[in-house]
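Below is one structure. I have some questions about it.
Note that one protein chain of the assembly has been removed; the remaining protein chains are unaltered in position.
Chain naming follows the written order as A, B and C, and within any one chain the residues start at number 1.
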Amino acid sequence: MEGIKRREHAEIFVLGKRVDDVTAHPFLKPSVKSFKATFDAAFEEDTRGLARAYSPFVGEEVNRFVHIHQGPEDLVAKVKLLRKLSHKTGTCFQRCVGWDALNTLYVISGKIAEREGRKEYLNRFIEYLKYVQKNDLALAGAMTDVKGVRTLRPSEQPNRDAYVHVVEEKAGGIVVRGAKANITGVAVVDEVVVMPTRAMTERDAEYAVSFAIPLDTPGVKVVVGRQINDGRRLEGGEIDGLPYMFNHEGLLILEDVFVPWERVFLYKEWRWAAQFVEVFSNYHRQGYAGCKSGLGDVIIGTAHGLARQLGIADKPHVQEKLTEMVFLNEAIYSAGLAASWEARRLLKNGGWWVDPMYANVTKHLVARFPYEVAKLSHDIAGGLLGTAPSEADLKNPELRPLLEKYLQGVPEFTAEERLRMLRLLENTSLSVAYLVESVHGAGSPQAQRISIQRVYDFQRAEAIARRLAGLKAEASGDARAEPRRPAEAEK
Amino acid sequence: MEGIKRREHAEIFVLGKRVDDVTAHPFLKPSVKSFKATFDAAFEEDTRGLARAYSPFVGEEVNRFVHIHQGPEDLVAKVKLLRKLSHKTGTCFQRCVGWDALNTLYVISGKIAEREGRKEYLNRFIEYLKYVQKNDLALAGAMTDVKGVRTLRPSEQPNRDAYVHVVEEKAGGIVVRGAKANITGVAVVDEVVVMPTRAMTERDAEYAVSFAIPLDTPGVKVVVGRQINDGRRLEGGEIDGLPYMFNHEGLLILEDVFVPWERVFLYKEWRWAAQFVEVFSNYHRQGYAGCKSGLGDVIIGTAHGLARQLGIADKPHVQEKLTEMVFLNEAIYSAGLAASWEARRLLKNGGWWVDPMYANVTKHLVARFPYEVAKLSHDIAGGLLGTAPSEADLKNPELRPLLEKYLQGVPEFTAEERLRMLRLLENTSLSVAYLVESVHGAGSPQAQRISIQRVYDFQRAEAIARRLAGLKAEASGDARAEPRRPAEAEK
Amino acid sequence: MEGIKRREHAEIFVLGKRVDDVTAHPFLKPSVKSFKATFDAAFEEDTRGLARAYSPFVGEEVNRFVHIHQGPEDLVAKVKLLRKLSHKTGTCFQRCVGWDALNTLYVISGKIAEREGRKEYLNRFIEYLKYVQKNDLALAGAMTDVKGVRTLRPSEQPNRDAYVHVVEEKAGGIVVRGAKANITGVAVVDEVVVMPTRAMTERDAEYAVSFAIPLDTPGVKVVVGRQINDGRRLEGGEIDGLPYMFNHEGLLILEDVFVPWERVFLYKEWRWAAQFVEVFSNYHRQGYAGCKSGLGDVIIGTAHGLARQLGIADKPHVQEKLTEMVFLNEAIYSAGLAASWEARRLLKNGGWWVDPMYANVTKHLVARFPYEVAKLSHDIAGGLLGTAPSEADLKNPELRPLLEKYLQGVPEFTAEERLRMLRLLENTSLSVAYLVESVHGAGSPQAQRISIQRVYDFQRAEAIARRLAGLKAEASGDARAEPRRPAEAEK
Partner (left out) sequence: MEGIKRREHAEIFVLGKRVDDVTAHPFLKPSVKSFKATFDAAFEEDTRGLARAYSPFVGEEVNRFVHIHQGPEDLVAKVKLLRKLSHKTGTCFQRCVGWDALNTLYVISGKIAEREGRKEYLNRFIEYLKYVQKNDLALAGAMTDVKGVRTLRPSEQPNRDAYVHVVEEKAGGIVVRGAKANITGVAVVDEVVVMPTRAMTERDAEYAVSFAIPLDTPGVKVVVGRQINDGRRLEGGEIDGLPYMFNHEGLLILEDVFVPWERVFLYKEWRWAAQFVEVFSNYHRQGYAGCKSGLGDVIIGTAHGLARQLGIADKPHVQEKLTEMVFLNEAIYSAGLAASWEARRLLKNGGWWVDPMYANVTKHLVARFPYEVAKLSHDIAGGLLGTAPSEADLKNPELRPLLEKYLQGVPEFTAEERLRMLRLLENTSLSVAYLVESVHGAGSPQAQRISIQRVYDFQRAEAIARRLAGLKAEASGDARAEPRRPAEAEK
């Protein structure tokens, strides 16, 4: 349980240059610190209860971030842990995708074993899981392909590599090529778990692969992405220079990378691609209840602090806005709790999965409410949020007394306190982690809408309505009394 | 378990006239049928699992609507049962207020016993509960006083009777006077449980009373209220004449009504009034997750059916709207599930209560989303929703062939099917049960906002933010690691 | 200028029965009164300035409701007049569709004359217009066909009569058949102007007709539609019995109706159908700024009155809600003013039309905000909105003193004042005129979205963006500096 290492053997690029030590680079340090919080959580007093779990696979307690859920309580613990960790980091801590990938691989390889009697994938995965759990590895999960022309299937693309695919089969394993975008935490992890990103047809078979590789595998390149406001990281400084944790996301490029068979968890299994994506997505959508409501708490707390600094925390319209922020934030969280408590088992002996309706409702709320919370926080903070002087101004001896005098609200708080809270609000409420990720993480809003539409049983609702309207059931059998079960819920 | 009786001895007024048999009156029959569904639920195949529960008080299974919750599962079963019952009734079934009143009385009388050693209220209540459970009685819960000048306390009102109060203490009991408004189902129940409606001060002591009385107690008058579209109930007819179930609400007037001591559950206990209201309100707010999402299903199903009749169910913008309706509806439900699963115990041995944050979030969502769902359903239904001919037109031999020809959409459905679905939508999406009650039931939106504001720990959120901003904890001790507990959560 | 007559020779059906005198029937009287307000407006002191206009066609002042707009000021006067009239009626006054039909016919027949040199339609229309203006006739405009299968064109329908069409051409005129739905005011007007409802192809030519007929033309049947709460009109009574004005809408059935050539304004002109609909729709969408904001005023005023009756008008959260209602209401109105002031000329010498973007924005706001205004009004009004006793209860001598005591809020207002205001709110905020019509009138929301999408110049916006991004203009010529003009804006 050592946490994040230098990754000196991996090909990682930041702002066009190769990085030798991710733990030291000003662009990546904030992300390393945020990742570290997931390791520390298992040892800190206020989180260790949530952050540890007993793994039947290795027969001991493991960090929850590498745990396979053993029941609804584990799924509930997930969202509760994520909310608490957000309070410590103020950003995404980047370890959920890998965690959700592990649980998805367990379910899918398990289902292939159950349904088709092919236990090879499951056996390989269990071995890999033990290795991950024993070493408390940091994993990235890589799902989103770069996709080229969005309206074409993988096999129809003008660019054959627009989706990651197998280019060669060797005795010892396979060779893969392609790129995955928006990969959270990818530049600092031990390993990357690669997954298919969409439903496939037989013609897309070479694209239906899942596997795990160490980050420093030959042929792997990582190009770290930019985030709003990141230029300030280069400035240094303890107020303006982003002395925060941040997540990072990046482009993962696989140039003919060799993967040994024991690390291949799906190979041309195009029939299982759709369910793979569905299982993963819903795990990940559920998780947003925790991390995004945790960020919401930070923003609410900052807004509350700024309101107190201005002496307006008791004004009715400010209380209205604070209450509205809480309401929106807790609505997100409550949907995630429902998705967790209403968990279902996908395998005969486990494979605990979230309720897909509430998981999608969670994420869809996340795709809407944070912009509203951000707006309300800006409203309370005042225009200075967009116009406050710099840390360097505050430190300039000629300006400091003037700024101390003019930036102060009520006398109980200093100008520096105001500036620090404004900067925190700027870098949380206008962050990629709180806005863009809330829209696109775990699938864009349209993906949730498609899921919601598919999970809901419209025919049954119509049959209920027809009965109340005094109409007979339709011949097509719409009168079934019980709701349709999602296809993937086998048990 | 006989259900609703004639109530010939009670003084019930409908449209200015005394009613002799509530089961026969065209205004009340729809309500009686809806009430009946709660009794039938314990016997019908698809609901009996949810609608029965083992009561330790009488040592046997009882109808869940008179059950004291024994754990989170019971609270979850409540919202699931309510959703299912809404599918059968298409309206409020009116038995939740009484049920929530029983659970509240159990908690409050239990807390008085635990905290102050006074077991009299608890003992009286347990005896009453056994009577109710054994006879599966229909109860109304009466909380909302008429309130006079809203900004004044009970004891400050120009009209001393603006809140129900004790006017005399006798050897065998008390005499009470006042009126309660918006009392759901009040004209058809066996008994009414009267509760205080707000926090009190010592000067309001005479208003801090709770008791139960049979509906036909001398001095009790019930004036049944009007609802939008109710005039059609007087018309008869199987399409237009509201052949639906409806709830009713009414004004309960108590003119110097005698209540024997064994039916008095709180007497001048002004210190307990605030908590009484809080416990009750949150039970009731949680319940709305079930009944209102069930109504939402009916409206979604009706809109889906109408879209199919017009041949537009597959159009992208119609699917967007249907999906949005589902999303809004399931968001309501998921908050209610969270409120239930995250239940807490208020007594040493029970008194299982909902999570107050999620219960308030539930109700606040209910106070917003149904108007949006209604609007979307109207959008899909088409303008004919507000202009469709009458049932009598359809039955006029001269008009019938014309209407059959011109009201038909796709040939698979008849004009009558269209008319029936339009009428159903009119009477659900524009109903008091779905709109006005969704705003005001279990407290108006402002009441939830006040609760949300009180339950949320702003100081803790601010402390989290300060830490992230690099600021020290404030001297006032805002750095506590754990969230504040609601005052009422004793265990 | 006599207003509405008995229409004893027309075949009008209400609740399945033929009506002899529309001015006396309890279902239609409220509508007749509302229509009358449009005639009276030209004579009442506070409206005559707005309600009269000089017509160059007849060389004298006419009622504005039959006026052809002569400039932007006339279009502005339209929305201002409509807002004022809504204050007098509290509902739709039903004369706008006919008015907009006149203006549309003027534009389209004028364009045919200008573009194609065919002046016959224009000449016929001018003669008809003079007749209408001189006699101040009440006109209904009939556009919406019943449409059968929504996804099929008129000529593709299984029911050939699903759209109104020519079935025979005679020497003196044409014979038409079909039905038009949702026709506002149709049962009480002098004449009906029939218009095509959608874009047509050559195969739909027989459906591309427009004409005017007196209501009592042989073969014409009108089936008056139902509205929410209409059953109470049959009760009588001055509080509950809907002593209000209401609009009505109905189904217009044309069974082989003969129309003389001089009343035919479009005959198989399928090429002009699309533009006809566009011109009409935007006139009508603009108008909603006036009438719906006027209804909004009524609802705001009612909510304000009820808040004062309860003593809560000064509470911050009530003021927030009232202010929000005003904001939403004035947003609607301001969009309509913009659509009017930014009018454009469609003919060389007139044909003043609204700006299509702002007209569509107006209507799209109308399709959203009234539900929100209604919800806020219900929030302020309190639950009694859905539970108040009946007028008959109030008049029952046994109940009256009790109700006077218990329904009173602050002493300055009586229980009857409260009841009257609650009933008014019920019948405005939950009315077809304020809700369903706001969604569907002048085209459902999707129709506005299609218009908005077509009017906006996305290519130009993208060219602006490319320039700012440092990219060259695309070869396809997206760099045009000026916005695209809507196809129909000829001048």
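Throughout what follows, a residue touches a chain if its C-beta (ideal position, glycine included) is under 8 Å from a C-beta of that chain, and two chains touch if they have at least 3 such contacts.
Bear in mind the structure is a predicted one, so any value in this text is a computation, not a measurement.
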Contacting the left-out chain: of A:Ile174, A:Leu385, A:Leu424 or A:Ala463, that is A:Leu385
Of C:Arg124, C:Lys221 or C:Arg420, which one is in contact with the hidden chain? C:Arg420
Tell me which residue among A:Ile4, A:Val66, A:Val176 or A:Val223 touches the hidden chain in the full complex. A:Val223
Which of these touches the unseen chain: C:Ile312, C:Ala338 or C:Leu384? C:Ala338
On chain C, the omitted chain is touched by residues 46, 76, 87, 90, 238-239, 243-244, 297-302, 304-305, 308, 319-320, 322-323, 326-327, 330-331, 333-335, 337-339, 341-342, 357-358, 361-362, 364-365, 417, 420-421, 423-424, 449, 452-453, 456, 458, 460-466, 468-471, 481-482
Residue ranges of chain B at the interface with the undisplayed chain: 316-317, 320
Touching residues on chain A - with respect to the absent chain: 13-17, 144, 146-152, 158-159, 161-162, 179, 181-182, 221, 223-235, 240, 249-251, 253, 255, 310-312, 315, 317, 367-368, 371-372, 374-375, 378-379, 382-396, 399, 402-403, 405-411, 426, 430, 432, 435-437, 439-441, 444-446, 449
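Please note the rule applied: only the chains that are shown with their structure count from here on.
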Approximate Å spacing (C-alpha centroids) for the pair chain B, chain C: 38
Quick one: report the Å distance separating chain A from chain C, using the average Cα coordinate of each chain. 49
Multi-partner residues of chain B (at least 2 other chains): 449
